[in-house]
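The complex appears here minus one protein chain, its other protein chains still in place.
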Amino acid sequence: MARKFKIGKPVLEVQNISLNFGGVKAITNISFNILQHEIRAIIGPNGAGKSSMLNCINGIYKPQEGKILFKGQLLENITPNSVAQMGISRTFQNLALFKRMSVLDNVMVGRKLHTKSNFFEVALQLPKVVREEKENLAKCEEIIDFLEIQDIKNTPVGKLPYGLQKKVELGRALATEADILLLDEPMAGMNVEEKREMCRFILKVNDELGTTIVLIEHDMGVVMDISDRVVVLDYGKSIGDGTPDEVRSNQKVIDAYLGVAHD
Amino acid sequence: MIDELLFFMEVVVGGLLAGTMYSLVALGFVLIYKASSTFNFAQGAMVFFAVLFFVGIMEFGVPSVAAFFLTILVMILVGMGTERLVLRPLTNQSEDTLLMATIGLGYVLEGIAQAVWGVEVRRLDLGIKDSPVPWIADNLKLFISALDITAGVVAALMIIMLTLLFKYTKMGLGLRAVADDPGAASSIGIPIKHIMLLVWSAAGAVALVAGMMWGARAGVQFALVDLALKALPVLIIGGFSSIPGAIIGGLIIGAVEKVLEVYIGPFFGGAIEGWAPYVIAIFFLLYRPEGLFGEKIIRRV
Partner (left out) sequence: MKPVFMTYTKQDIIGFIVLMGLGLVVIPTFVTTGYWYSSILIPWLCLSLASVGQQIVMGYAGQLSLGAAGFMAAGAFACYNLILRVPDLPFVGALIISGLIAAAFGILFGLPSLRVRGIYLMVATLASQFFIVWMIDKFGWFKNYDSSGIITAQNIVIMGHPFTTPLKMYLVVLVITAILTLLAMNMVRGSAGRNWMAVRDMDIAAESMGVSLLKTKLEAFAISAFYCGVAGALFAFTYLKSLEPVAFDIKLSFKVMFMVILGGLGTINGAFIGGAFILLFPVVLNALGNNVFHGMVDATIISSIEQVVFGALMIIFMIYEPLGMAKLWENIKIKFSSKFKK
């Protein structure tokens, strides 16, 4: 199947990142890159440093060492906000939804960077505010349709089961129309059927919009099916990087997953 | 020059000792926070409730020692009631929710106390004068109130007792375990209920002692609740979970607010003590939000 968006140059480069929490090493000297329009998976056992890696890219954690480059430019003083402004959006491992807000409102927050009106204009409901709100609403309805969660759109998110919340979080990330999506275990806690559905969504987004996707996942099987390239972390270190086939035949990766004792 | 220095010393020492009065209120706060991660906003109301009860039953002719222990008994009942009726139904709720519930609790305690004992200001005579100790005034040329010195000594005794309790008793060990991880502590058979009871009782006793000190100085009256609010900046400086922090925070607030009041206050018409502690707390919040002795919180995502 020919891709509409050809995989291009590196958009994000992570170079020699090390991160520790009060002496506990979470990440040690990890480097890898992410190419435009690809689906890039980060896999590894529990505590391998996958989420920490994402949190470094996202500016929530500040790595002690290393550099992150965006389209060849060195990023400094990264904050979640500045990353969002660059067109990178994300989901969280342990769900970070706005619990008391409805599904629709959650997704609408994803439209923040496409909303230009200030509070004063909103208070007065100027015509341009109304127009903007309508456009954003239409976009969000589209996403809600796409994710097939139309029937729950007015439910407060806190009342939804886990699987649906995961979907809402994906919806919120999609609403940003970011160029790069960082998805932290979007399929955690799902059954095979739900996982297959989620994969379909991810592939569709990548295919139709050309969104670059960075995906964290436990499940080797799922990842191997949908990703272009995979980086494998174990105990905070990178132990393999390449296409699914290359990674599958990498001895270190096999050892890590079969649980060979570490020295 | 010497005179000025002496005067400065006097201001500082007076402030430090007065600060221990704030520390006494803050201590009760820390006890409950350590055990249940609850900001007990009602601690100030407990101070008022306890001392008003103490003074109230003494008016009926109960001797002071008996009144003291009777009040502690009542405070234990208050603690039990709070644990059962407020904290337990709110287990696993957010900190803000608990905080608001304890604000409500404070209102309830203040209301009950006033309904029972009325609103008039009562005098509390501990037999300690709130005037300079002659010996110190003669020999060191410092004018320092006997009540302040007593408060300092009482605070020191309280800390020693509480530290011994935490460090060297089985209950204390259990309490530290509960503070660390209530779930795990309960699963290995630590009786959380008993520990909570102990902590609330201790907080009640501390409230009574603090109330007696304050009452002796300012009279037993509703204004004590507002004075007790100053324990909050003390806690911010010292850290909410540290007993030494409560003491040192109190000393800092006491000394700094006195020095500011005496040297800067006159230029602004005085009474800057009313807000100075809070502004000091804000500066601490900006530079060291976890306080001097609090643990730095790493937010995990």
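In this document, chain identifiers A and B correspond to the written order of the chains, with residue numbering beginning at 1 in each.
Basically, contacts are C-beta pairs under 8 Å (C-beta built on N, C-alpha and C of every residue); 3 or more make two chains touch, one makes a residue touch a chain.
Because the structure is predicted, anything quoted here is derived from the model rather than measured.
Engineer: With the full complex in mind, choose from B:86, B:124 or B:199 the residue touching the hidden chain.
Structural biologist: With B:86, B:124 or B:199 as choices, the missing chain is touched by B:86.
Engineer: Which of these touches the unseen chain: B:18, B:78 or B:101?
Structural biologist: Counting the whole complex, the residue in contact with the absent chain is B:101.
Engineer: Out of B:66, B:160 or B:279, which residue would touch the omitted chain in the full complex?
Structural biologist: B:279
Engineer: For the full complex, which residue in A:52, A:176, A:211 or A:238 touches the chain that was left out?
Structural biologist: A:176
Engineer: Could you pull out which residues of chain B are in touch with the chain that's been left out?
Structural biologist: Where chain B meets the chain not shown: residues 39, 41, 85-86, 89-90, 93, 95-101, 103-112, 114-115, 118-119, 226, 229, 232-233, 236, 268-272, 274-275, 278-279, 281-282, 285-286, 289, 299, 301.
Engineer: Name, in rising order, the residues on chain A that touch the hidden chain in the full complex.
Structural biologist: Against the left-out chain, chain A lists 58, 60, 79-81, 83-85, 89-90, 92, 96-101, 105, 108-113, 115, 117-119, 122-127, 129-131, 133, 136, 172, 176.
Quick note on the criterion: only the chains that are shown with their structure count from here on.
Engineer: Nearest whole angstrom, what separates the Cα centre of chain A from the Cα centre of chain B?
Structural biologist: For chain A versus chain B, the centre distance works out to 48 Å.
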